[in-house]
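Excluded from the complex is one protein chain; the other protein chains are retained at their positions.
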């Protein structure tokens, strides 16, 4: 009796070790599968960010140098920040960023919402119109920059066309004017992204419970009141998402400026992304370029991290 | 009786202003549609015009005598930098870069999404958060270290070639770009698949476990066959993004024979020597736009869904 009991215990022990070996693999396999991607992210994103931060504290010029020399690059950027006459490249870049960011986000939101509301009026042909508003998002700015450059060129594009049509006093040379070139970047940027914002708002509008609208109509709200008092306030989350997307696109905008203006007269159309590229790869000021990249990253982080944090926290486990 | 009359009147009044309303709405929508189409239209008509016509005519006019000459020239003869063999080589460069980068990043994204939703572990949200943040960083903040690393890999490739006669892809700009796009596309592909698989019924995984299917069997037999929509979304999104990329392309393959389409196009357009051939430039731009434009026309619905998935909560 005792022996039998003993063998049984032994058997269970043997099988349980074998089981736990397999169980370990079962348990570890998912993590093993995820590990390469995670490792890549840690090294090539976070590691590289730290590397860039490190470089920004060195005196790297054409080639990276690994001797720390303190925050000299930041001090230079800080000095340039206030160098407005004549404007330093950095001053131009960040003021352009301010103008571009404000107008680009503002106009995209307004125009996107406006188009979405128009499209939400039970429009025949919505299926044709929507893709037309959205297609710029599918094209590279290097491509559409070619068209916009041509379109905005005083000698070839809009100005010349209107002259041919008889409006000879029409004058539109922003793309050649260092004070206005950034506004042409705004125009092209809005053209590219507003359709996408429209699609976001349209999805938001379609997601609103129809019964709420019925209730408001029974309460006697006019269409205008309905939108102003009920629907637009309900789109708050869409405004937030759209703002985040646009802010992130604005900070990352690079090819837009290159393709449309090649930097503008004397670098007058630069954004910080262009500043970084030029200083790092063309002007052999690697430390300054790195410092500007770090500043771009910190700006974006300040916007994105709270958003991602709230998004991920809200997800029920 | 009188109430009926009033309501009748109100109805006709409302009907009149309603018609006006509709006209205004349709008018505005049509106007904006024209504005949005304008650049593409200008690009298209100009690419079929002769240079004479461009210089004398109106940019909005249809070509008087349509010619394919600019397209032929852009494809096979125009100068990119110093070589004058058209953009066809660069078009294929882009294809060679895009196809593997899209496939690899999508497949990895699918696996990551599967693990992050169906095999959750302590800290999985943090892991995902870190990967997700990676899609939003300005790539300028990793541009330089990556250039340094790719440079070292290139030297390693040289050593290998000297030793073995073959570089195994180290230092090849196309391979480099594939790698870069996989690395920085992973966040998005993982996001897409995670959101999709989050809504995928977990009971199916449990049922498959009871049926004895292993981790990979479940992925291959249960998850993948039911992931077609998100595959389409991810592939289109990645394809568009990678094809359209300019920053990485110009930083890591900005010169030489390996440059992708976008860089080549920018070089064509900004070549300042000789007469600027606008029609050829436009044709080259159209050729560069064609793949993504085609994808958009065929599967625009999925492209939009991808854009939204990256922005709005799933």
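Letters A and B mark the chains in the order given here, with residues in each chain numbered from 1 onward.
Everything that follows uses one rule, which is that a residue touches a chain if its C-beta (ideal position, glycine included) is under 8 Å from a C-beta of that chain, and two chains touch if they have at least 3 such contacts.
Please note the rule applied: contacts and distances are computed from a predicted model.
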Omitted chain, identified by the protein name its UniProt record gives, among "YceI family protein", "Phosphate-selective porin O and P", "ABC transporter ATP-binding protein" or "Gas vesicle protein A": "ABC transporter ATP-binding protein"
Identified contact with the non-displayed chain, of B:191, B:222 or B:251: B:222
Touch criterion as defined above, residue of B:20, B:82, B:210 or B:275 at the omitted chain: B:210
Where the missing chain touches chain B, by residue: 201, 203-204, 206-213, 217, 221-222, 225-226
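Keep in mind that, in the parts below, only the chains that are shown with their structure count from here on.
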Mean-CA-position distance for chain B and chain A (Å): 14
Contact set on chain B toward chain A in their complex: 22, 25-26, 28-29, 32-33, 35-40, 42-43, 46, 54, 58-60, 108, 111-112, 115-116, 119-121, 125, 127-134, 136-146, 148, 183-184, 186-187, 190, 198, 215, 240, 243-247, 251, 262, 265-266, 269-270, 278, 281-282, 285-286, 288-289, 292-293, 295-297, 300, 303-304, 307-308, 310-313
Touching residues (chain side chain A, partner chain B) in the complex: 26, 29-31, 33-34, 36-38, 40-42, 44-49, 51-52, 55, 64, 115, 118-119, 121, 123, 129, 131-151, 156-157, 160-161, 164-165, 191, 195-196, 199-200, 203, 237-238, 241-242, 244-245, 248, 251-252, 254-255, 258-259, 262, 273, 276-277, 280-281, 286, 289-290, 292-294, 296-297, 300, 304-305, 308-309, 311-312, 314-315, 317
